[in-house]
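Note that one protein chain is taken out, while the other chains of the complex remain in position.
Chain naming follows the written order as A, B and C, and within any one chain the residues start at number 1.
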Amino acid sequence: MIRFECDYAEGAHPLIMQRLIDTNEDQTPGYGVDSYCEKAREYIKERCEHDDIDVHFLVGGTQTNLTVISSMLRPYQGVIAADSGHISGHETGAIEATGHKVLTIPSTDGKISAKQITKVCIDHREDVSREHFVQPAMVYISFPTETGTIYSKEELNAIREACEEHGLSLFLDGARLGYGLTSPQNDVTLKDITDYCDVFYIGGTKVGALFGEAVVIKNKYLKNDFRYSIKQKGGLLAKGRLLGIQFGTLFEENLYFDISKHAVDLALKIRKAFEDKGYEFMYDSTTNQQFPIIPDEQLEVLAKSYSFTFWCKVGENKSVVRFCTSWATKKENVEKLIQDIKAL
Amino acid sequence: MIRFECDYAEGAHPLIMQRLIDTNEDQTPGYGVDSYCEKAREYIKERCEHDDIDVHFLVGGTQTNLTVISSMLRPYQGVIAADSGHISGHETGAIEATGHKVLTIPSTDGKISAKQITKVCIDHREDVSREHFVQPAMVYISFPTETGTIYSKEELNAIREACEEHGLSLFLDGARLGYGLTSPQNDVTLKDITDYCDVFYIGGTKVGALFGEAVVIKNKYLKNDFRYSIKQKGGLLAKGRLLGIQFGTLFEENLYFDISKHAVDLALKIRKAFEDKGYEFMYDSTTNQQFPIIPDEQLEVLAKSYSFTFWCKVGENKSVVRFCTSWATKKENVEKLIQDIKAL
Amino acid sequence: MIRFECDYAEGAHPLIMQRLIDTNEDQTPGYGVDSYCEKAREYIKERCEHDDIDVHFLVGGTQTNLTVISSMLRPYQGVIAADSGHISGHETGAIEATGHKVLTIPSTDGKISAKQITKVCIDHREDVSREHFVQPAMVYISFPTETGTIYSKEELNAIREACEEHGLSLFLDGARLGYGLTSPQNDVTLKDITDYCDVFYIGGTKVGALFGEAVVIKNKYLKNDFRYSIKQKGGLLAKGRLLGIQFGTLFEENLYFDISKHAVDLALKIRKAFEDKGYEFMYDSTTNQQFPIIPDEQLEVLAKSYSFTFWCKVGENKSVVRFCTSWATKKENVEKLIQDIKAL
Partner (left out) sequence: MIRFECDYAEGAHPLIMQRLIDTNEDQTPGYGVDSYCEKAREYIKERCEHDDIDVHFLVGGTQTNLTVISSMLRPYQGVIAADSGHISGHETGAIEATGHKVLTIPSTDGKISAKQITKVCIDHREDVSREHFVQPAMVYISFPTETGTIYSKEELNAIREACEEHGLSLFLDGARLGYGLTSPQNDVTLKDITDYCDVFYIGGTKVGALFGEAVVIKNKYLKNDFRYSIKQKGGLLAKGRLLGIQFGTLFEENLYFDISKHAVDLALKIRKAFEDKGYEFMYDSTTNQQFPIIPDEQLEVLAKSYSFTFWCKVGENKSVVRFCTSWATKKENVEKLIQDIKAL
């Protein structure tokens, strides 16, 4: 069985494992103030082309989302997100558990628009009873989205402007950031994201690391005392250097981008194979997740050799499924899959 | 500089690193339902000599404490703990952030007694305005405590009886459990702890693992849906197998206990060296943390070659400091320290 | 200007004011354990035809909703409600502020069905990753709804059965309960509601009292220690007897129902006047709130003499507005309005 069901099925990139072995006996202070973390922070600052940012390392995505959002909002404020956003439905109410409502906006492709955000804010502001409603104060977007799509520079710029006009902060969830930045369709850089966002994170768990997300903070209010928030929410790893070593390895040179591109290239090959076969797609993804619509009969054939994720039914006889590649996906496995698609 | 300042200064035991390397390319499902986690659960159940327990793996101690406690209590209930307990003051209000008050009991050695617990409960129950006070509903103890002391079987038994009499659940924080179980003074087994507690955890972060705490749940109410709680609080590691592999390695055979004993033996050698020198101790610890009271002048001498933790001043010219050993402490470094103590 | 914009524009029914004056100098213990509260509890138990219920008095609706819901749910659980439900959007995220997600169900008339509830539960249970989603554990309905509609006995019965099948508790918000129970369309009694619900409340604020909601609890788990919850959430009124006196006055004899019927009769007269004029209605309400669809031109005429609430636009030239009656609405004002409707 060859697995294409998710992008966190393996351990870490071999270079990371090697570094962990090499440094295993070093003695360092705990909680992320060691030299490995310091170095990793420097590498990330260079890549973001911003010097006035803070970089913190957390273990996982839900933890990062709840820590960032609850640190930024006042109790009566909420965060705007696509109804398909990870915080909207896939985190067991983690945001609500910190006291905040997620204000969902309908989305068909995982993205939300500056126009939608503006409408939410104006509707709120113009309501004479607005104190009876949660105040929108932050925007959460994912890049790429949960359905593999990405925002263009123009779209991000418009969202940034809407945020500024309405006093919202902008938070970008980059759990799969590498796979978005290395998409051939992408026109956004890490610098652009740093320019546009108050805070975002660079995903490690799904992009080569054992675990870890690097939170980049530009907003002054959020910078202030953020380590207190990490500790309180249970996210301050005792052996913090493990995160520093991993992100240091990913960003010292080009590893993060190289392995991301590897995954995207393979995903697009799979996409092309399905296209050539005449299948349509649920989402227009140019990143590492692909959502073909496949007759159930053919799915059964594929399921004998490959694992993938069932997404939803389409009509009587077809289904949307997800094929996922990652830094760890083997070229030969993709080739085999492509042959099998052709043979359907 | 030789470090004795904490028990999480290094990576993981070499055998754990080897297993992580060996399994790195395996593909497994995420979130702790893989076969490595299953095996580790089995090993731990055997060690606890209980079959009706659930075992979950979380990343760190604060995360574990807040997840367990908030899952067990109703909103108006609080948890009783020593004023020196980790949850009382060292976790940035993590328990309060989930809505619950920590009801502190004064302690001079890190331990609390059945008698103290009983008094809190009776005082509460007998107060005619008791609804104006937080209701005690859980007891939190550490084994060993934050000051290296351990409970005897008799003491634990008395605490269990007090809990049952007053409708409290009992939670034992075993962040350093191995160092308590392998203390020469100890008369408690893992089975005893499972017998007495509703829930406890076996610490990995400070005892040989890169990170990880194994939560053992006997209480039915808490068992129910605990994975929802882990996910909501941000503690459900995507690559859960990392925890399974580590705890599997520690508990497949005797590694957890062997490396704990190693640390305790060395700590007691250091203790003896200070005793022979005529120094007294702040706490009567027979585990891996030692708290000698040392003239400041001599401390300066030791500080040239060793790092340790300042605890508090005693009078004008003396201080309490903490020397900590771990699974990673090297025998030759301890020998050197002992010579230097003799030479003071 | 004659006001039809809400049902809380005046003080209290004169009989209540008289009782408050008569008892003003009495000395009683605080916090709701006085003899006035005791008597009011007895009257309500008789009306509910249940002896095994607890009755508590709180000050307002949002306070009641957040106290009841947060007392009933475990941290990872959520409450199902219509998207138009009061807790869904009109309480500044009060439920989320206690840590719980409101799981909304679409509704066109303010009601939700047993079928919708069942679907939410089955979808949740059948999801292999269900731990990543908030667990549905309670159903919140309003009677009458925010749009004036009411559930039939058959509908309530079906909802109760769905709740039992899926392990949900049922909470009925009766902020306007009197106006529902005295609707000519209604086939539900207070006893039925007590039979069907785990907990519900009888609204006083909008039905004759200065303020106050009487919470009726049948569910054993919720009964236990509910006064702790009231106190913690800030709802335990020091001079609790004020609530006892008011609810005692309303339920000693038939006052609550008499004044509710008064409001409903007048509302239906207004409804008939609009119907006779040929106007349609947004919602099929037979209670004290009416939502006619009126040409904007005519609305302007009415607005000269009457205040009412703008609800939403319908097409280019029409609007839905709300006319509200209450226990305090004067017959002569309704007659005048009816004449003016006829004259439009």
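Note that contacts are C-beta pairs under 8 Å (C-beta built on N, C-alpha and C of every residue); 3 or more make two chains touch, one makes a residue touch a chain.
Treat the numbers as computed from the prediction; the structure is a model and nothing was measured.
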item: Visible contact partners (per top-of-document touch definition) of the missing chain; value: A, B, C
item: Selected residue (touches chain absent from view) among B:Arg41, B:His56, B:His100 or B:His262; value: B:His100
item: Omitted-chain contact residue, chosen from B:His90, B:Arg125 or B:Lys330; value: B:His90
item: Full-complex contact with the absent chain, from A:Thr98, A:Thr194 or A:Ser326; value: A:Thr98
item: Which residue of A:Thr64, A:Asn186 or A:Gln232 touches the chain not shown here; value: A:Gln232
item: Contact partner of the left-out chain, one of C:Gly93, C:Gly148, C:Gly244 or C:Pro292; value: C:Gly93
item: Touching residues (missing chain, whole complex) on chain B; value: 75-76, 78, 89-93, 96-101, 129, 131-135
item: Where the missing chain touches chain A, by residue; value: 31, 70-71, 74-76, 98-99, 131-132, 135, 225, 227-232, 236
item: Contact set of chain C toward the excluded chain (per top definition); value: 3, 6, 8-12, 14, 17, 20-21, 23-30, 59-64, 66-67, 91-94, 97-98, 205-206, 210-211, 228, 231-239, 242, 328
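Everything that follows uses one rule, which is that only the chains that are shown with their structure count from here on.
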item: Whole-Å gap separating chain B and chain C, where each centre is the average of the chain's CA atoms; value: 50
item: Centroid spacing, where centroids are CA-atom means, of chain A and chain C in whole angstrom; value: 42
item: Residues of chain C engaged with two or more neighbouring chains; value: 75-76, 98-99, 131-132, 135
